[in-house]
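One structure follows; several queries about it will come next.
Missing here is one protein chain; the remaining ones are kept as they sit in the complex.
Chains: A and B, in written order; residue numbering restarts at 1 for each.
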Amino acid sequence: MGLNSFKRALWVYHLNASSCNGCDIEILAALTPRYDIERFGIVLVGTPRHADVLLVTGPVSRQMAPRLKLLYEQTPDPKAVIAIGSCGLEGGVFYESYNLVGPIDQFISVDVYVPGCPPRPEAIIEAVVKAWVKLEKPTEQKVTQ
Amino acid sequence: MKMLTPEEVVDSFNTILDGNLIDARIYQKEIAVKKNLYTSIWIHVKRESFRKAVEHICKLQEYPHLSVISFDDRGDSVELIYHFTIYYGHHLKALSLGLRVALPKNDLKIPTITDIIPGAIFTEREIQEMTGVEIIGIPDKRRLFLPEDFPEGVYPWRKDETGPNDMLRVLPGREGIKND
Partner (left out) sequence: MIEGKIKTSYTIPVGPIHPAVHEAIRLDLSIDGEEIVDVDVVAGQVHRGIEWLGINRNNPVQSIYLAERVCGICSTSHPFAFVQAVEQAANIEVPERAEYIRVIVAELERIHSHLLWAGVAAHEIGFDSVFYLVWRVREEVMDLMEYLTGNRNSKAMFQIGGVRRDITEEQFPRIRKTLEYYKTAFNQLKTVFLEDRTIRMRTKNVGILKTTDALRFTATGPTARASGVPKDVRQDEAYSAYADLDIKAITPDILTGTVVGDVYDRIIVRLLEVKQSIEIIERCLALMPSGDILTEPKIAKLLARLKKAEGEGVGRHEAPRGECFHHVRLQGGEETLATWKIRAPTYANLMSMPTILIGGQIADVPIAFASIDPCISCTNRAIAIDSRTKRKLVLTDKDLHNLSVEKTRRLKDKLDS
């Protein structure tokens, strides 16, 4: 995975699909001066319409499922989706609960999976870089259902 | 406000409720190196004298602290347990008070206490949606945590046929929870 130059700044939108906040504060911690991803040009934005990458955390509860789809559709192409935390992969410790309707990839297509409960900020930064490489490569984006 | 000992508290309930007190139990334990005492009192009352018991707690302590109402499914009856704390604010003197009320499953009704303790509104709403117990006189009947499209008649905390077993999500390749 070679990345020789960053052709553009990556704007990231964070979406919490009913997670416990453990992964969310590790995402925030990645912004702070210790890990400082802003020096690479990665910025958290406040609306999905400006975003290149979606960071999604949490197992998806019934109430959040339609919003998850809506936000995914509002994000313009080309985009990448990163599912952070074990909850987003397969439900984590909550896998059989009655209010959960499936891991994130049941609703939207995911590009990078980050296991961990919660994953360390370094793992999150590596995931964003992997998504970045994917976006920079001139492959065509799949159209989602 | 005079602070009574645990035995005096139980006696005062006995006097006020006049025969409607089914059971009372005091639990005490020594804690850590200095062996200070932790005390908690469990009281079981009949439904008819439930409001009187709550009013009596308000006399023992002005503005008692209600933590939550918990629920127990015992087969053909259910139990609601109201967890109070009295004598807070004083060093190591707080008493934890658990007020238990049993309700038969064919008549799941209990009066509200939000007129005495406004801070009970959330926990009463949660009990209504999660267990099917009807709280008479509750000022706000809406659901608290479950989504609006969650089916009526499915009560997540119950262990009988009204439980949420049909709503579970089974991951591909696994078997669901076996119910026996």
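Everything that follows uses one rule, which is that a contact is a pair of C-beta atoms (placed from the backbone, for glycine too) under 8 Å apart; a residue touches a chain by one contact, two chains touch by 3 or more.
The structure displayed is predicted, hence computed values, not measured ones.
*Asks:* What shown chains come into contact with the chain that's not displayed?
*Replies:* Over the full assembly, the chain not pictured touches A, B.
*Asks:* Which residue, A:E96, A:D111 or A:E136, contacts the hidden chain when the whole complex is considered?
*Replies:* Of the listed residues, the one touching the omitted chain is A:E96.
*Asks:* Touching the hidden chain in the complete assembly: which of B:S40, B:S77, B:T112 or B:T162 does that?
*Replies:* From the options B:S40, B:S77, B:T112 or B:T162, the contact with the absent chain belongs to B:S40.
*Asks:* In the complete complex, the non-displayed chain touches which residues of chain B?
*Replies:* Within chain B, the residues that touch the unshown chain are 27, 29, 31-34, 36-38, 40, 63, 65-68, 70-72, 81, 83, 85, 87-94, 96, 98, 117-123, 143-147, 156-157, 159, 164, 177.
*Asks:* Using the document's contact rule, name the residues of chain A that touch the chain not shown here.
*Replies:* These residues touch the chain not displayed: 13-16, 18-29, 31-34, 44-47, 58-59, 61, 63-64, 66-67, 70-71, 92-94, 96-100, 117-118, 120.
What we mean here is this: only the chains that are shown with their structure count from here on.
*Asks:* Could you state the distance in Å from the CA-based centre of chain A to that of chain B?
*Replies:* 41
*Asks:* Please name which positions on chain A make contact with chain B in the complex.
*Replies:* 62-63, 90-91, 95-102
*Asks:* Using the touch rule from the top, collect the residues of chain B that touch chain A in their complex.
*Replies:* Those residues of chain B that touch chain A are 146-147, 149-150, 156, 164, 167-171, 176-177.
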